[in-house]
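Heads up, this is only part of the complex; the chains shown haven't been moved.
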Amino acid sequence: MKIGVLVFPGSNCDHDCRHVFQNVLGQPVEMVWHKDALPAGLDAVVIPGGFSYGDYLRTGAIARFSPVMGGVKEFAQRGGLVIGICNGFQILLEAGLLPGAMLRNRSLHFICKDVYVRVENAATPFTSACTPGQVLKIPIAHAEGNYYTDPVTLAGLQANAQVVFRYCTPDGKATADASPNGSLDNIAGIRNAEGNVLGMMPHPERCAEEMLGNEDGRLIFASMLEAVQQIKSKLSIVGS
Amino acid sequence: MKAKVHVTLKQGILDPQGKAIEHALDSLGFKNAANVRVGKYMELDIDEKDRAKAEAEVKKMCEKLLANTIIEEYRYELT
Amino acid sequence: MKQPAPLVITKDLIAQHNLTDDEYKKIVEILGREPNLTELGMFSVMWSEHCSYKSSRVHLRKLPTTGPRVVQGPGENAGAVEIGDGLCVVFKMESHNHPSFIEPYQGAATGVGGILRDVFTMGARPIALLDSLRFGGLDTAKNRHLMRGVVAGIGGYGNCMGVPTVGGEVRFDDIYSLNPLVNVFCLGIAHKDKIFRGTAAGVGNPVIYFGSKTGRDGIHGATMASDSFDDQSEQKRPTVQVGDPFQEKLLLEACLELMANDLLVGIQDMGAAGLTSSSCEMASRAGNGIELDLTHVPRREPGMTPYELMLSESQERMLMVAKAGKENDCIRICRKWDLDVAVVGTVTGDGILRVKDQGNIVAEIPAKSLADDGPRYERPYQPPAYQDMLTNLNYDAIPDVKDANEALLSLLESPTIASKRWVYEQYDHMVRTNSIIRPGSDAAVVRIKGTNKAVAMTVDCNGRYCLLHPYEGARLAVAEAARNLVCSGAEPIGLTDCLNFGNPERPDIMWQFVLAIEGMKDACEAFQIPIVSGNVSFYNETNGLSIYPTPMLGMVGLIEEADRTMTQWFKQEGDDIILLGSSREDLGGSEYLKVIHSREQGSPPYLSLEAEKVMQECVLNLIRSGSVQSVHDCSDGGLAVALAECCLSAQDRKLGAVVKLALGRLRRDAVLFGESQSRVLLSAKRENRQVVLDQARRLGVPAEVIGAVGGNQLVIYLGDEHSTTKTVDVPLSTLHDRWADSLERMLVQE
């Protein structure tokens, strides 16, 4: 599987995403500068965390206009896998690839800590390695993760199983207190209607190795790997 | 021309920053302040003589970049 | 553009530039003429205490700075120490105390920006930050405001840069109310043979400015002097620098790309004294001169004078000396990262820093004189009259502890001891995915990708110990820092410092300084830890009241096998709890005396460097051989607090303990809360008990099994073999409530 990791001015989890795919999962990675075109032949695109354009004005507001984003939209329309993590999620929202917007955390602080999320939909290319309802421990690190959308859109997300992760207690209860940022309906991650674009606030790349004391995040990347292999094997059957 | 743009959260959207300021004002003894809402204020120069054109420009800037119309509303003046 | 009118340098003007008459005479001597205003400004900043170390230099020289691992000692932007695999760690610590008092958010933020630049100009990618903070008590709104602002500022800058803030230290004492301390430590990683230095070698090489534009930020000079430029310039001149971490992130990536492409001869950031210091220091180090043409300097505002341009402290700017002919490659890379860039000068062979503007020469000073020939003072020193009053303490007048449970809880919720979760959760401490040990244990540990190694870091200083005895206090700080590293499985390999003191023109303050240096020297020599970089911050005084002498230390340790790191919390029910070291009646200067008895008095705890060394050796051996499950040193609040921390500090699971401590001839409070040094709490599986005790015996380290991990309480019995009394018995949930959220409770109130 060939992964493209986007690099915006101000991205800072780009190295971490590369490390996970390249050194932990052994997959080739191409770093894609935001002013360049999206290279051909990618199996998945990662929009990493960080502070693109310093998070000035609004998180993700300026990055969405970067030249590379045109290619990302096309890639997504063709069914390519796109995952936006933290700032990447915020960029996907601003770019309209996912519905909704981010408000500041309820506490108004930047928060960095482990949180628990429940897998609400294990039938996505990003969660197939999880079991439905599985509780994952994954760290967050953001000041604007307070997800908001209008009631109609929210109902749609819920009806189409587009809510992929909800913040929860360690034993899996999605209580209001379990949400670190006040996000609507405890939303920690959503997918698009087609299912090939995921945005999530927690950072799975920060907990994908034994040495870091937690490997829960690896499930997300393993799922993506599996999904790509499935698509490829289908293609090769069709092609043969 | 100078454009003055106000971007505020839409009515009905919780404004945690406004809440925090209200709370702080209260504990500072400003008991009669209420309904604090916080927004952004931007000033910029527009190199355009034609008022109508300038207005159209600013509106486009707001729609495209300066405001996120899912959560925010904007207004502007030209002087 | 307004040129400064040919100006008579008056006595007033000299005084406003903080130069003495003698210093001014020396300037005239160097130049062979009177300086013009721009030159006067340049001398004044370069010869300031901050840049010239004029009061400290003669003493700093005593510190040990060499060792087999040292690649770069003091004198460059940061120090560098080898860690094997062709790599070295580059680190330094800096203060931003005064700016943070004026504007806590921006002051702290730009402090982080400055120390990051110091590290990445050396060719190192920064991989960790630590912060060491001092505030007055949180019972005043002002102090809470300062702390909130400082923490937000550090997070605001570090988080955006993508450099994790992995640890730190916060202490509270009212003495810091008007002089809070904000010290930030940064560590980067570089290839040993690709260290960059601030040198302007090679006559004819181009001097290139890049980064942000220059504005009127933080121009020193004197208020009155500015009137001579323009009536309004004072008003236009912001006293506070505002940081732009986004710009700095671009600067970092651009620098590393420039360095990877073999384009540079030398590079230095523009910190204090901006363009003046970077140009004259680079020239001086190479024995060369530099000719600058200010006409090309990118600027944020119109009408800036040469004086302002040379003295501006606008943030996020760099000066590089490129290899001749590589200008365009440099410019291309800077533009890629959206940075302003301009060739502003050339290296010359005459040793002169010559500044031109619009075709006129506006300053002409021998670079070496400006950078290195500043004044040096051997300021008089003498112990203050009150020193004996501080140390004399009649313990008989202090009743022994009655309710030990309540005393323990009071200590646990006192801000200096309470969990710092409220602070470090606002810092991204995981970005770069190296944080093996996150904040909350004795030291922070980050792995070095591509090797088996990890690096441990800690910042430490107990200012109260230093007040009570500056020499002992400094030794204790070195010992504690080393102990914190060793407890996480690391061997200490290098040290940086940030020496925060009052006014050096006062003999009592100078005495504190001189003794602290002696203490650091003796301890560093005993442990064989070189000091490779550092910083001095004097004049931390308001209305004649000085802070406690606070020689902050940032120590770095190496862990050869990253999977052999150690944390402080208990791991498993049934494990033995073993105490290394012995307890004495060390209540002087303790947190207990302060919190429970409101006294900051007595002699600081006794420290034998020899005993400390063998104890540390013992701990390292035990960790490396995999014989122990947890290791925690005893510091503030003594044994009882250390035990509580072992119970509480694990993220997921709290474990209780039942222990029995020998009272001997000591007071109960001394055993529970005394701060005797060279003590460490271990936990080990039962089957490893003998291994641990044997190892300790072999090295002559006192060791004793004092209890076992388990239960939902912390229970401490005091007594001897005949009779014991249950003195402490508190449920974990109560301990946790008082300790974990204490800071948050204090800080969320308005």
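We call the chains A, B and C, going by the order they appear; numbering starts again at 1 in every chain.
We take it that a contact is a pair of C-beta atoms (placed from the backbone, for glycine too) under 8 Å apart; a residue touches a chain by one contact, two chains touch by 3 or more.
Please read all numbers here as calculations on a predicted model, not as lab measurements.
Visitor: Quick one: what's the chain stoichiometry for the entire complex?
Guide: Stoichiometry (whole structure file, shown labels): A x1, B x2, C x1.
The criterion applied here is as follows: only the chains that are shown with their structure count from here on.
Visitor: Please work out the Cα centroid separation of chain B and chain C, and write it as a whole number of Å.
Guide: Centre-to-centre distance between chain B and chain C: 41 Å.
Visitor: Report the inter-centroid distance (CA atoms only) between chain A and chain B in whole Å.
Guide: About 30 Å, centre to centre.
Visitor: Residue numbers in chain A touching 2 or more other chains?
Guide: Not one residue of chain A touches more than one other chain, so the list is empty.
Visitor: What parts of chain C, by residue number, touch at least two of the other chains?
Guide: none
Visitor: Can you name the residues of chain A that touch chain C in the complex?
Guide: Residues 9-13, 15-16, 19-20, 23, 49-51, 53-56, 109-114, 139, 141, 203, 205-206, 209, 211-213 of chain A touch chain C in their complex.
Visitor: Which residues of chain B touch chain A in the complex?
Guide: 9, 13-14, 16-17, 20, 40, 65-66, 68, 70-71
Visitor: For the complex, give me every residue of chain C touching chain A.
Guide: Residues in contact with chain A: 152, 155-156, 159-162, 244-247, 249-250, 337-338, 424-433, 435-436, 447, 449, 562-563, 651.
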